[in-house]
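Missing here: one protein chain of the complex. Every other protein chain is in place.
After this line comes subunit A, so read on.
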Amino acid sequence: MSAHASHAPNRSGLWDYLTTVDHKKIAILYLIAGGIFFLAGGLEALLIRLQLMYPEIELVGAKTFNELITMHGTTMIFLAVMPVIFALMNAIVPLQIGARDVAFPFVNALGFWLFFFGGVLLNTSWFLGGAPDAGWTSYTTLALNQYSGIGVDFYVLGLQIAGLGTLIGGINFLVTIINMRAPGMTFMRMPMFTWSSFITSGLILFAFPAITVGLVLLMFDRLFGGNFFNPDAGGNVVIWEHLFWIFGHPEVYILILPAFGIISEVVSTFSRKRLFGYSSMVFATALIGFLGFMVWAHHMFTTGLGAIANTLFGLATMLIAVPTGIKIFNWLLTMWGGQIRFPTANLFAVGFIPTFTIGGMTGVMLAVPPADYQYHDSYFVVAHFHYVIVGGLVFGLFAGLYYWWPKMFGKMLNETIGKWNFWTFFIGFHLTFFPQHFLGLMGMPRRVFTYLKDQNLDMGNFISTIGAFGMTIGTILFLINVVVAAKSSKRAPADPWDGRSLEWAIPSPPPEYNFVQTPLVRGLDALWVEKMAGNKGMTPAEPIGDIHMPSPSFLPFLMSLGLFVAGYGFIYHNYVVVVIGLLFTLGCMFTRSVKDDPGYHIHEDELEEKGVKA
């Protein structure tokens, strides 16, 4: 085929990253962008805690406080933890299944840029007339024009654009995992992180369209005089609650399942044992994914759905504790009798287990509808979901970052700083959120910007704010660690942890084509199987040959930019700008559709390392 270029396009620096379709570079983009949004969300959290440090202080005031809690929740869920999860999925999943690439490299890049521009759009609201202030759930009628300012328009459009990116990212991973596995990599030989990424992608596929519809309806109500949520014209506010939580509840499993996957990998590697109960782990992951869709109304017990609905949703919610318990015991039994090491990655993984268990137990408490009438909208709920999302997910992400950092960047993170990072973050976390259980039980409501003194709330709030500083120090230590690692001249070996799965079979960081020769997988923990058989590396499944790669493209960036511009047009009711932005995006789609990408080949003699003869 003469249409195929014979060498890689020569791009470097920023231009390389703006046009890349390489999943490993997209992973780094996701990590940087998610990291920045994590810092923004963390700063918002710190301001919230400072405002609540003492009773009756006026540090930020009520209006800013509402904006802060809205933006903190929205940023952390959509713009911080999801992208970091996507960063790890992008960096690791194709390697773990022995693939050269993802199924749709172009779509992968598009997914990132949509998320990025959606997040930027949402955050510019701080400077353009005020951030959204209706809570991260944006309940109607509070989120309609008569009660909320322009910030909610930013919320609606920013999340819509970012959500599209997440949806196509999810489809990409589903197809990658189904179609691109190396020979021998059956479903029941896939590493747990790949399995959890697979289930998570499935949840994304079926959960995100619900929020897409919810956001469209809210947008029509706010911008085009719709009446979906206006009771005066026959609208119904509970529709928003349903749509939001049909998305929102699976979303917490979209978040936590990858963390479960990371913990499974880390615990198994650092116990030097195969994961205990692998097939029950797979089954539990799928069951949690399924049940995640069946329980959304437990966020709405006090809405007035009735006793029968509340009972069924309460029972379904408690059922999730069963597969989750299976997972907890499997991790404990993986460690049991293992040769356990405790580098920072495993500290976070082991710290995760009791912390997440506490979050799970308060979850079962909240699943009892009559009790929920007492906990509802109190700080107890705040404590519960932070134990799950920070104590579960963020611990999991830290474990994953320390574990896979050498694979992603070719540098080891410093262990001494890492241990300080773990202990300050871990202690800070429990100081922050453990007292909040009691604050809630003593009657402190959530989302309220101050409280009166001498109501037994002073001490708990003070300790909680001190804890927030601990988490801040932990986060700063992580950033220092990143800088130290980047400056260090020592390169990470291919397999620094004596790993078990395929990503450790190739150099750190991997070459752009990942595997010189597609590996042949001969069992669960594919690399460990070869190590035990006395082999130096993976057995190849194909002879060495030219490798076909997709061309980089600037179009994903431009397509997202068009929607970004159109978003401002909608917010400011300037339909000329809307049309320009949308036409720009459609023009890019047209170009993409008409111009086929022949890609290029990396020739056999250009491969950096020489493979073995098949």
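In the analysis below, a contact is a pair of C-beta atoms (placed from the backbone, for glycine too) under 8 Å apart; a residue touches a chain by one contact, two chains touch by 3 or more; residues count from 1.
In this text, contacts and distances are computed from a predicted model.
Peer 1: Can you pick, from "Sugar ABC transporter substrate-binding protein", "Dimethylsulfoxide reductase subunit B", "Cytochrome (Ubi)quinol oxidase subunit III" or "Hydrogenase iron-sulfur subunit", the UniProt protein name of the chain not displayed?
Peer 2: The correct option from "Sugar ABC transporter substrate-binding protein", "Dimethylsulfoxide reductase subunit B", "Cytochrome (Ubi)quinol oxidase subunit III" or "Hydrogenase iron-sulfur subunit" is "Cytochrome (Ubi)quinol oxidase subunit III", the UniProt name of the unshown chain.
Peer 1: Among A:N172, A:T285 or A:S378, choose the residue that contacts the chain missing from this document, as touch is defined above.
Peer 2: Of all options in A:N172, A:T285 or A:S378, contact with the hidden chain holds for A:N172.
Peer 1: One chain isn't shown here. Among A:N230, A:T269, A:N310 or A:T362, which residue touches it?
Peer 2: A:N230
Peer 1: Specify the residue from the set A:L217, A:I288 or A:V578 that touches the hidden chain.
Peer 2: Of the listed residues, the one touching the omitted chain is A:L217.
Peer 1: For the full complex, which residue in A:Q146, A:Q339 or A:S593 touches the chain that was left out?
Peer 2: Checking each option in A:Q146, A:Q339 or A:S593, the one touching the absent chain turns out to be A:S593.
Peer 1: What residues on subunit A make contact with the chain left out of this view?
Peer 2: Its contact residues with the unshown chain are 103-104, 107, 167, 171-172, 174-175, 178-180, 205-210, 212-214, 216-217, 220-221, 224-228, 230, 233-236, 239, 242-243, 246, 590, 593-594, 596.
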